[in-house]
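Of the protein chains in this complex, one is absent; all others appear in place.
Going by the order they are written in, the chains are A and B; count residues from 1 in each one.
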Amino acid sequence: MAYDPANPMVDRISDIGPRYYAEFHPPVIAANKGKWLWHEITQPGVLVHKSETGDECWTVRVGAARLISIELIREMCDIADKHCEGFFRFTTRNNVEFMVDSKAKVQPLLDDLKSRGNKFPVGGTGAGVTNIVHTQGWVHCHTPATDASGVVKAVMDELFDYFTSMTLPAQVRIALACCLNMCGAVHASDIAILGVHRKPPMIDHKRITGVCELPLAISACPLGAVKPAKAMVDGVEVKTVQVNAERCMFCGNCYTMCPAMPLADPDGDGIAILVGGKVSNSRSAPKFSKLVIPFLPNTPPRWPETVAAVKGILEAYAKDAHKYERVGEWAERIGWEKFFEKCDIPFTIKSIDDYRLAYDTWRTTTQFKYTSHIK
Amino acid sequence: MALSKDELKAAILKKAETAPKPQLYIKDFYACDPDAKPREIKNVANDLVKEGKLMFWSSGSTTMYAMKSRIKDEEGTSGVN
Partner (left out) sequence: MAKHETPLLDELEKGPWPSFVTDIKRQAEKKPECWDILGQLELSYVEKITHWKHGGIVGVFGYGGGIVGRYSDLPKRFPGVEHFHTVRLAQPASKYYSTKHLRDLCDLWEKYGSGMTNMHGSTGDMVMLGCRTEALEPFFYEMTHNLNQDLGGSGSNLRTPANCIGSSRCEWSCYDTEEACHQLTMHYQDEIHRPAFPYKFKFKFSGCPNDCVAAIARSDVAVIGTWRGNIRIDQAAVKEYVAGNIPSNGGAHAGRDWGKFDIQKEVINLCPTNCMWMEGGELKIDDSECTRCMHCLNVMPRALRPGAEQGATICVGAKAPILDGAQFATLIVPFMKVSADNEFEELIEFIEKIWDWWMEEGKNRERCGETMQRLGLPTFIKVMGLDPLPQHIKEPRSNPYVFWQEEEVPGGFDRDVEEFRARHAA
């Protein structure tokens, strides 16, 4: 039976949820769930998990764009049908994992992946740079301050050798969110690339009545910068809002609630870099990423300033950090004043917090290090 | 004294019809029966959608309720996903 537009509710099925995961376990996973003893990364991108039954699961991890076509998914299916008994999985960071049940099956799989051009780079394990988690950007979002897929492609091209190797002091998690909403949750990443707006919203008085509930737009502003106002449209007075630009922090929350308040701008928008966040509880507690570069311009198609900034931080960290130390742990050990110096990042007043709870980040001790900042 | 389900339905519809703005948050319906738990009110409001009497007015980030007859335009606010 097919869908009948005249009777959309006939025979309707709803609330059935996702498919049951156990249907999709590869046989070696189904047989050994809960029985795994240990794992080892035998080469970049290849992991073995050993079960108490003696079974082994060999996983080959492959990087992928987050934006992928069904043609590419079908090609992944071809690979999994040929090598992996018709199963594979995705990771939370947009990597693809092909699993086989013996070491002997790994090399043929690697050879197959390699034969397909640059579509399936093997890596993303251990003390390296794994795939960048990111948002939609100009490809599919209405609020972005930058693109996502293009910036990520440019950065990953430059960091490719760190994806396919494990030479860093620890894993480095990079994330990109294309505006301050941070759908990509970049707030706890080793290096975060964040799209930022720098101009207050414009007010489209002609449209605001039709598309916007004014109280929602007014209450959307966390700083009370949006106030009720009146404006003349075609000789008629309409109720609208005004924005106190001095108080605007360019978060875009008003635009989220009101389409008549667009704030994106080719010159205003760009990228900020935040560093030192982590999610894991290993050694130290989870940390937020901190803003170290307030603005880099949008320079499509390859964002050279952003690419250079990320690479510069990564290489300063790689050279200086201790084994196991995450970027944030390194920065805290050496002190943030040293971080700026070692990364050769100019310190600006924009890195000094003046939002809520700002005082927590101000230094209230006589302990500091002499760096080139002190003349 | 809590309202019966039918009384609650009628109160919610009246609110959706007469409120100054067409889109309402679920919280706006809580006053229809101060004795009911929020989840009961939510369930009744969602039943009214199933019956075709209310519609969801979803922006991506936030979802509100509305009477179809009071919504002018299919474009509206949207938000983070």
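Some points to look at:
FYI, a residue touches a chain if its C-beta (ideal position, glycine included) is under 8 Å from a C-beta of that chain, and two chains touch if they have at least 3 such contacts.
Note that the structure is predicted; figures quoted are calculated from it, not measured.
From the set A:282, A:348 or A:372, the residue in touch with the chain omitted from the display is A:282, counting the whole complex.
Checked against the hidden chain, the listed residues A:44, A:201, A:276 or A:328 yield one contact partner: A:44.
In the full complex, subunit B touches the omitted chain through residues 25-27, 30, 37-39, 42-43, 46, 49-50, 56-65, 71, 74-81.
Everything below uses one rule, namely that only the chains that are shown with their structure count from here on.
In this assembly, the C-alpha centroid of subunit A lies 35 Å from the C-alpha centroid of subunit B.
Across the interface of their complex, subunit B is touched by residues 141-143, 181, 183, 210-213, 215-216, 256-259 of subunit A. Residue ranges on subunit B touching subunit A, taken from their complex, read 21, 23, 61, 72-73, 75-81.
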